[in-house]
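Here the complex is missing one protein chain, while the rest keep their positions.
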Amino acid sequence: MDTLRIYLKLIRISMKARMQYRADFIVGILAIIFINAISIGSISVVVTRFVDLNGWNVWEMVFLYNLYLLGHSIFSLLFWHFTSMESYIIKGTFDQFLVRPLSPLVQLLGREIQYLGFGDVIVAVTGLALAYHKLNLHWDVWQFGYLFLIVISAAMIETAIFWLFACISFWTGRSQSTFWVIWELSTMVQQYPIDLFGKWFRVLVTGIIPVAFMNFYPAIYLLGKTDQYPHYTWILFAAPFVALVLLGLASTVWRFAINRYMSSGN
Amino acid sequence: MMIKVENLVKEYKLQNRKEGLKGTIANLFNPSFTVKRAVDDLSFEIKEGELVGYIGPNGAGKSTSIKMLTGILTPTSGTVEVNGIVPYKNRKANAQHIGVVFGQKTQLWWDVPVIDSLVLLKDIYKISDAQYKKNLNLFNDLLELHEFQNTPVRQLSLGQRMRADLAAALLHNPRMLYLDEPTIGVDIVAKEKLRNFIKEINQDQKITVILTTHDMGDIEKLCNRMMIIDHGKMIYDGNVDQIRRTFGMERMLVVEFEEELADFEVPNTKHIRSEGKRKWFQFHRLQTTPSEIITAISSRYSIVDLEVVEPEIEEMVRNIYNGELVSEEVSEG
Partner (left out) sequence: MRLFWSFARQSFQSRAMYRFDFWMEIISVFFSIYAVYWIWNTLFAQSPGSFEISLAQMTTYAVLGMAMETIFLPWIGPQVYISEQMKHGLLEMDLMKPVDFQFHLFARNAGETFFRFFLLFIPTLLVSAYFFDFKLPATFLDGAYFLVSVFFAYMILFGLNFLMGMISIVTINIESISWAYQGVLRFLSGQVVPLWMFPASIAGVLAVLPFQSIYYVPISLYIGELQGVDAVRAIAIQAVWVVVLMGLGRFVWSRIYSKMMVQGG
């Protein structure tokens, strides 16, 4: 509890620091909204022209995109720091964490708040609401509850993946470039139904870097597309479990990686 | 005993970087490594309340050994104990009673007022209200913290920033203080303030201090003991007095001429080296003065630029290898 209290104080001070650059804050959020609008727009251009893509119509794809984005927005607001692990190590900031009597993880996560995530939230909520309306969906309370659970799980999954890959920089001093690959994969998963890309890709994003649990599988259930994918059963609901397992794995590797960093130096 | 270091060794694996296009491609496909011994069989002890200067050329292993003392790095072999704690095994316990200041880089939150950082550190180190208040008063007296405590760190002058950093490092009453280049880039007046402060907290609160620096002034003014390290080995551990005797009166005059000249002698000086149009002359302050030397030189050659410099650490290290300086025990006191 003590640690949580300090974390919240760290976050508050980061917010305060961020607010010193108000213009940048607003421009940044507008930029994020703009980029997402452009991505969604260009997917729509193609899908509208061909009516659907692999059995997914435009608004189903908008839903797919924004379901991912909503989970991602939590990750990007609170856990984005893992992507800068490399520079924390190279610049010696991580060494500063180690001379304080507080867990390095808390110091890392409390370091800043990635305000651009607010832009993601705005786009994602708007996109999901529009898609819900256009697709004439009628969910019951449980399905809304499930949506909530999925968003949390998605955030945890993405966080755990970036956390794991951030650990690589303890070995190599670098991890930034692994994120290029994950981003490329994530973009594919975020924008398109993954069965489009063949079997081995599905195995990759389900079993190895399981980003598909962030949107694809839950969306099949939430959009009522189970008829199109009759052979998917339990996997549509596996996201929360995947999230827990991954977080457990990531925290173990993290501890191991810090020990290793302290014994090898940089 | 505050610090006990025995046979400390730290090895690194380094990638060999090859040059040119061929090298660039070779690096991509077939990297090769070499093992570098950054710290090589280091042993020393530091008593409570000592103020030790820790110096050496760049890359000598200073920061690696400090990292092992502060618990950031685990040694390859050998043992370290700080105040009875093995830092790398018990990092948090060790962190609770040490303070660290890196001169090149602030520990404070860059965009918020100094006082906000201090309040946060109060929570992180679990400092009681009474202790916090008492220390803040002390820093106001000695560091004039109140003058800039509401200014964001990024707007502070270098001297102010160092004062703020020192306050942050001492807020939790550490028994051990590590200072890495605390006066680097700071102007003379501010430097004097910082030195006085360090001396005062060392004497009043018996805080043990290890100070790494390139500024011989820091060592002369503050330390009674000095450790010199080179290629990871201790090459001198002893009194500063002897250094002061040997180097305190030595100065170096660097002269730049209009053209490259053959070496020549100037009375009462020792020609150390030449580099292009520049020459280095060493002299003793009691034997001659810079103006005498300049007069002697300028009567024969035209001078473009000149500068008087304090002896460099590299020069000292050279002297030690030449046997002009020998380690001796530090006298009590």
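For reference, chains read A and B in written order, and residue numbers begin at 1 within each chain.
By our rule, contacts are C-beta pairs under 8 Å (C-beta built on N, C-alpha and C of every residue); 3 or more make two chains touch, one makes a residue touch a chain.
As the structure is a computational prediction, the values presented were derived from the model and not from experiment.
Note on the undisplayed chain: of the listed residues A:3, A:42 or A:226, the one touching it is A:42.
Listed residues A:3, A:177, A:226 or A:263: the one in touch with the omitted chain is A:177. Think of the hidden chain as still there; on chain A it touches residues 21, 24, 27-28, 30-32, 34-35, 38-39, 41-42, 45-46, 49-54, 116, 172, 174, 176-178, 180-181, 183-185, 187-188, 192, 196-198, 201.
Heads up, the rule we're going with is that only the chains that are shown with their structure count from here on.
On the side of chain A, the complex with chain B involves touching residues 5-6, 9-10, 13-14, 16-18, 20, 91-92, 95-96, 98-102, 259, 262-265. Listed in rising order, the residues of chain B touching chain A in the complex are 10, 12-13, 38, 64, 67, 70-74, 88, 91-93, 95-96, 98, 100, 102, 105, 107, 109-112, 116-117, 120, 123-125, 152.
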